[in-house]
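Just one protein chain is left out here, and the rest sit where they should.
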Amino acid sequence: MIVNRKPLTLAERLYLPAIVGGFRVTIRHALRSLFGGKTVTMEYPEQKWAVPPDYRGAPYLVKDQDGHTKCVSCQLCEFVCPPKAIKIIPPGPAGELADRPNAEKMPHEFEINFLRCIYCGLCQEVCPEEAIFLLKDYSLTGLSREEMVYGKEKLLALGGVHGGIQKWKHKLEEAKEQENFPVKV
Amino acid sequence: MSNTATTETKPAAPAIEKIKVKVDGRELEVPKLMPDWQGKLVPTTMIQACELAKTDVPHYCYHPKLPVAGNCRMCLVEFGTPALGPDRKPVINPDGTPKIAKSPRPAIACATPISPGMEIYTQTPGVKQMREGVLEFLLINHPLDCPICDQAGECKLQEYSVDYGQSASRFVEPKVHKPKAVDLGPRIVLDDERCILCTRCIRFTKDIAGDDALGIVNRGSYNTLTAYPGKVFDNNYTLNTVDICPVGALTSKDFRFQMRVWFLKETKSICTSCATGCNIIVGSREEKVYRYTPRENDAVNACWMCDHGRLNYKWIGRADRLAEVRRQTSEGRSEKTTWTVALNEIAEKLKKAPHGSVAIVASARQTNEEFWLLKKLADKFGALTDSIGYFGEGDKLLLNVDRTPNRTGARLIGICQANVGIKMMVIADSIKVGKVKTLIVFGEDVTKSSLDAELLGKLDTLIVSDILPNETTKRAHYLLPGCAHVEKRGTFTNIKGRVQKFMKAVEAPGDARPEWEFLHDLVYNVTGQDGFLTIEGLFNEMAKDVPAFNGLTWAGLGDTGVTVPT
Partner (left out) sequence: MCPTIVNNVETLCDVKHIVALGGAEYAKLGTPNNTGTRIVSLSGHVKRPGYYEIETGKVTIGQLINDPAFGGGLREPEPGRPPRKLKAVIPGGSSAKVFKAGEKFKLKRKGPDGQMVEQEMDMLDLPYDFDSLIAAGSMSGSSAIIVMDDSVDIVEALANIAEFYAHESCGQCTPCREGSLWMSKALHRLTHGEGRASDADYLVKIADNIPGGRTICAFGEACSWPVQSFVAKFKDEFIAKGKADEERRAQGKIDPDTTPSQQHESATAH
């Protein structure tokens, strides 16, 4: 279907009313900041914008309340990531043990390429361990491409602590209490 | 070996009577008898009839190549049989169809034989409810640790949970906890909490591998799979239990925490570790091979493969793989060159070589097509050809004493004799007396055979193609980097004469090219023969030329190959 453009009116063709309208906004803001003390600009980067609580910033890895890595290297985020920004190297059979009790697996390396990341939040949504969250960082800079690929330690340091149900710990405690149940062999 | 799995299905079996059954209202004729796990003809079961009707019946413990246990209860179906009147004659409905008496109790499809006129119902609300019930029971004590479980992505419990699971569990009691990360043997780790006690692994080890190593201890929900006390689960077939485990209870130490299976590209291939030629699937991601798993071929390996072959893949990704075409300069210095330069120079030298002054040592790990191209070169120069045999201890199930995948092919094409390596001494003598001046070696370190380094030094031209560096490649005048079988396409002929093709899974490193490609260029340069630029065309040409392969086509090989008389 072709939608024909509405013909411009005389005022629109003159452009002057639009220019005047634009100036009115500029002058209003200029006067307000001069005499009203109300500034609309911000001295970035010294001043930073306060982001709303549901803001989707950069995804970082988090630790649980005991300081253990929550990520178990299930690679679902790697799978779901639309721009393929996430790369995980699983521990393999000889890899280091996880730093949390009862869950044997932890990523050997976890990389997010922030040149690729589109801040979509699918990694956070898909994570079965609540180990990756889109936090508030929106301004990531670096001097090289390599610098923009964040490794596991950096992501964990930036992510901080995010408590939770600690299901692996819970399983372990439940197993330890198993002796209490009367039906046994 | 208790199975007929590796034998051919006999074509001249007597015609088996067919009986009519209905699966979900669709009538079909099924054979009255069908092969059981041993290949013996026994009355057809409901699950086999449903399979013929292309109706999926979910199951855990049933496996077509294992004895039936009937303990998971997932394959319960409802059924009916023609009702009989007091006169023992079928009761007929007013519309002329036989009246069906529906059985008041369900039956397990894996163990119940069919009877004429039987109706099987797999989609009724009752059947669905039973499947949901069984699945819920299986899940209540399952740890649900899919994020750290290697089976995730190829787990039957996950699959059927999607089909028959509840969105949330109503189980509020504490789960039964069992041993985790149990070291069963050198290649197997067991997580007892994940085990659904289907006993497939127990039946496999006892009845197929013949090593009665596994069993279940304790009662009821505390049933625990374990190896017998003091017994290590270590035979050459242990890793098959990982394949048949429907959940992630048995996991491979080799593949443990290596890669999630949904990332793996699956390529149909052939195991090269012995002359049996087990059909396999190569799991690879981003040009790295992660695992081999067996692929069903009843004429060769049924559903199994040995641990020896399965774990023999790590050399493919080795860092010292040959990846450059190299030539030796007149000063004896090795330098990098290009395929065009190297092949043209080799062709020039070969063209000038007098009749009988060339010898070829091929590897029995090469493909039929490569042998045929080498044979063309050999015929042109009247060259001596042979190969080198590798033998080890075989077993009764799959592992052959011959540890090369294609000695039969080399023999059928005429590269070697039945007694492989018999001409190696002749080649050595010919070099010694200066008769042979040019030696072409493919994929063998001949210094370990009768052609030692000193003899190689006597040659005018030593042309070597290989994958990994060795003493022979060091001395090559022309070094042509070749491909592992997972990096190219081709066919092998196994010990029983089955011609089977394999596909390319990963890219070769650097400049390495499939041998058949550059051999084709070389044959064209030397003899002017052409006409087979693709592997399909090459195979079809070879099949016309080699009597043993007459009548074969690349497409006709299918996924499971064709047996030729040897």
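All chains are identified by letter, namely A and B, in their written order; residue positions are counted from 1 within each chain.
In the analysis below, contacts are C-beta pairs under 8 Å (C-beta built on N, C-alpha and C of every residue); 3 or more make two chains touch, one makes a residue touch a chain.
These numbers come from a predicted model, not from an experiment.
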* Consider the whole complex, including the chain that is not shown, and state which of B:Phe137, B:Trp339 or B:Phe391 touches that chain. => B:Phe137
* To do: Could you tell me which of B:Cys50, B:Val182 or B:Leu197 touches the chain that is not displayed?
  => B:Leu197
* Which is it among B:Asp95, B:Glu173 or B:Glu393 that touches the chain not included here? -> B:Glu173
* Asked: Residue-wise, where is chain B in contact with the chain that is not depicted?
  -> 70-74, 76, 104-107, 130, 133-134, 136-138, 140-141, 170-174, 176, 196-197, 216, 218-223
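We take it that only the chains that are shown with their structure count from here on.
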* Length of the line joining the C-alpha centres of chain A and chain B, rounded to whole Å -> 44
* **Residues of chain B defined as touching chain A within the complex** => 143, 145-148, 152, 174-177, 180-181, 218-220, 222, 253-260, 262-263
* Structure fact -> The residues of chain A that touch chain B in their complex are 72-76, 78-79, 90-93, 95, 102-105, 128-129, 171, 174-175, 177-178, 181, 183-185
